[in-house]
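And then chain A:
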Amino acid sequence: MIKRHPEPLLWMLFSAGGVVSALLMPILLVLFGLAFPLGWLQPPSYEHLLAVLRNPLTRLVLFGLCMPSLFHWAHRFRHTLYDGLQIKHLNEVIAVICYGGAIVGSAAAAYLLWHVP
Partner candidate 1 sequence: MTPSHDVVLVGGGGAGLRAAIAIAETNSKLSVAVVSKVYPMRSHTVSAEGGAAGVISPDDSLDEHAYDTISGGDWLCDQDAVEAFVKEAPQELLRLEHWGCPWSRETDGRIAVRPFGGMKKMRTWFAADKTGFHMLHTLFQTSLKYASVARYDEWFVTRLLVDEGRVQGVVAIDLKSGRIDAITARAVILCTGGCGRVFPFTTNAAIKNGDGMALAYRAGVPLKDMEFVQYHPTGLPFTGILITEAARSEGGYLVNKDGYRYLQDYALGKPQPQPVFRTMELGPRDRLSQAFMKELEKGRTIDTPYGPVVHLDLRHLGQKKISAKIPFVRELCLKYQNLDPVKDLIPVRPVVHYMMGGVHTDINGATLLPGLYAAGEVACVSINGANRLGSNSLPELLVFGTRAGRTAAEYASLGLEVTSRVLAQSDDERRRLEGELLNHKGRERIADLRDEMQKTMEESAGIYRSGASLARGVERLRGIQERSSDIAIEDQSKTFNTERTAALELSFMLDVAEAIVTSALHREESRGAHQRTDFPKRDDQRFLSHSLIYRNLDGPSRVEYLPVTMTRWPPAERVYGEAAPNEGQHHVAGSALPSGTGV
Partner candidate 2 sequence: MRDSITLQVARYRPEQESEATFDEHEVPCPKEWVVLDGLNHIKDRIDGTLSYRWSCRMGICGSCGMTVNGEPKLTCATFLSEYGRGPVRVEPLRNFPVIRDLIVDMGDFMRKLVRVKPWIVRQAEKPLSEGEYRQTPEELDDYKQFSMCITCMLCYAACPIYGLDPKFIGPAAIALAQRYNLDSRDEGASERMEVLSEHEGIWGCTFVGECTKVCPKHVDPAGAIQRYKLTAAVESMKSFFMPRGA
(Lines give C-alpha, C1' and ligand atoms only; values in the text may rest on other atoms or scores of the structure.)
Protein backbone atom coordinates (compact mmCIF):
# COMPACT_ATOMS: atom_id res chain seq x y z
CA MET A 1 0.00 0.00 0.00
CA ILE A 2 1.38 3.35 -0.94
CA LYS A 3 1.78 5.70 1.96
CA ARG A 4 -0.06 9.00 1.65
CA HIS A 5 2.43 11.70 0.82
CA PRO A 6 1.54 15.23 -0.18
CA GLU A 7 4.48 15.22 -2.62
CA PRO A 8 2.71 13.61 -5.60
CA LEU A 9 -0.16 16.12 -5.40
CA LEU A 10 2.23 19.05 -5.00
CA TRP A 11 4.30 17.82 -7.92
CA MET A 12 1.19 17.48 -10.09
CA LEU A 13 0.21 21.06 -9.28
CA PHE A 14 3.79 22.18 -9.91
CA SER A 15 3.80 20.47 -13.30
CA ALA A 16 0.36 21.70 -14.27
CA GLY A 17 1.39 25.22 -13.31
CA GLY A 18 4.58 24.84 -15.27
CA VAL A 19 2.70 23.83 -18.40
CA VAL A 20 -0.07 26.44 -18.31
CA SER A 21 2.31 29.24 -17.41
CA ALA A 22 4.64 28.20 -20.21
CA LEU A 23 1.76 28.11 -22.67
CA LEU A 24 -0.08 31.30 -21.73
CA MET A 25 2.28 33.64 -19.93
CA PRO A 26 4.67 34.51 -22.76
CA ILE A 27 1.96 36.05 -24.92
CA LEU A 28 0.07 37.68 -22.02
CA LEU A 29 3.30 39.18 -20.74
CA VAL A 30 4.32 40.42 -24.17
CA LEU A 31 0.92 42.09 -24.59
CA PHE A 32 0.15 43.50 -21.14
CA GLY A 33 3.73 43.92 -19.96
CA LEU A 34 5.34 45.43 -23.02
CA ALA A 35 3.25 45.89 -26.17
CA PHE A 36 0.36 47.84 -24.62
CA PRO A 37 2.39 49.96 -22.16
CA LEU A 38 4.96 50.84 -24.83
CA GLY A 39 2.24 51.60 -27.37
CA TRP A 40 3.36 48.98 -29.88
CA LEU A 41 -0.23 47.86 -29.98
CA GLN A 42 -3.50 49.58 -29.11
CA PRO A 43 -4.73 48.06 -25.82
CA PRO A 44 -8.21 46.56 -25.99
CA SER A 45 -10.99 48.93 -25.04
CA TYR A 46 -12.37 48.78 -21.50
CA GLU A 47 -15.70 47.47 -22.74
CA HIS A 48 -14.13 44.72 -24.75
CA LEU A 49 -11.89 43.62 -21.93
CA LEU A 50 -14.75 43.67 -19.45
CA ALA A 51 -16.85 41.61 -21.84
CA VAL A 52 -14.06 39.09 -22.19
CA LEU A 53 -13.62 38.93 -18.44
CA ARG A 54 -17.33 38.50 -17.86
CA ASN A 55 -17.29 35.32 -19.88
CA PRO A 56 -17.26 32.51 -17.28
CA LEU A 57 -14.94 30.51 -19.51
CA THR A 58 -12.32 33.27 -19.38
CA ARG A 59 -12.54 33.40 -15.63
CA LEU A 60 -12.22 29.65 -15.40
CA VAL A 61 -9.16 29.70 -17.66
CA LEU A 62 -7.61 32.52 -15.67
CA PHE A 63 -8.16 30.67 -12.42
CA GLY A 64 -6.71 27.60 -14.10
CA LEU A 65 -3.67 29.70 -14.90
CA CYS A 66 -3.29 31.49 -11.57
CA MET A 67 -3.81 28.71 -9.07
CA PRO A 68 -1.42 26.08 -10.50
CA SER A 69 1.11 28.79 -11.36
CA LEU A 70 1.17 29.88 -7.75
CA PHE A 71 1.72 26.30 -6.67
CA HIS A 72 4.39 26.01 -9.33
CA TRP A 73 6.11 28.96 -7.70
CA ALA A 74 5.62 27.59 -4.19
CA HIS A 75 7.05 24.19 -5.00
CA ARG A 76 10.01 25.38 -6.95
CA PHE A 77 10.80 28.24 -4.61
CA ARG A 78 10.76 25.90 -1.66
CA HIS A 79 13.25 23.54 -3.32
CA THR A 80 15.42 26.42 -4.47
CA LEU A 81 15.64 27.67 -0.90
CA TYR A 82 16.61 24.19 0.27
CA ASP A 83 19.20 23.54 -2.39
CA GLY A 84 20.49 27.00 -3.18
CA LEU A 85 20.77 28.28 0.36
CA GLN A 86 21.06 25.00 2.27
CA ILE A 87 18.42 25.93 4.80
CA LYS A 88 16.68 22.61 4.94
CA HIS A 89 16.52 22.81 8.71
CA LEU A 90 13.84 25.52 8.23
CA ASN A 91 11.84 22.93 6.34
CA GLU A 92 8.47 23.43 8.00
CA VAL A 93 8.59 27.21 8.07
CA ILE A 94 9.49 27.40 4.40
CA ALA A 95 6.81 24.93 3.42
CA VAL A 96 4.19 26.89 5.36
CA ILE A 97 5.24 30.17 3.78
CA CYS A 98 5.42 28.81 0.23
CA TYR A 99 2.34 26.63 0.06
CA GLY A 100 0.47 28.95 2.44
CA GLY A 101 1.25 31.80 0.08
CA ALA A 102 -0.02 29.79 -2.86
CA ILE A 103 -3.26 28.97 -1.03
CA VAL A 104 -3.83 32.57 -0.02
CA GLY A 105 -2.98 33.74 -3.54
CA SER A 106 -5.36 31.21 -5.06
CA ALA A 107 -8.12 32.34 -2.70
CA ALA A 108 -7.49 35.95 -3.71
CA ALA A 109 -7.59 34.96 -7.37
CA ALA A 110 -10.88 33.12 -6.84
CA TYR A 111 -12.32 36.14 -5.02
CA LEU A 112 -11.24 38.65 -7.67
CA LEU A 113 -12.39 36.51 -10.58
CA TRP A 114 -15.71 35.77 -8.90
CA HIS A 115 -16.35 39.46 -8.29
CA VAL A 116 -15.91 40.69 -11.83
CA PRO A 117 -19.08 42.80 -12.20
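How these were chosen: all candidates are chains of the complex that A comes from, given by their letters.
The rule is simple: a residue touches a chain if its C-beta (ideal position, glycine included) is under 8 Å from a C-beta of that chain, and two chains touch if they have at least 3 such contacts; residues count from 1.
These numbers come from a predicted model, not from an experiment.
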Given options 1 or 2, the chain of this complex that touches chain A: 2
For the chain A and candidate 2 complex, residues of the former touching the latter: 2-5, 7-9, 11-12, 15, 76, 79-80, 82-83, 86, 88
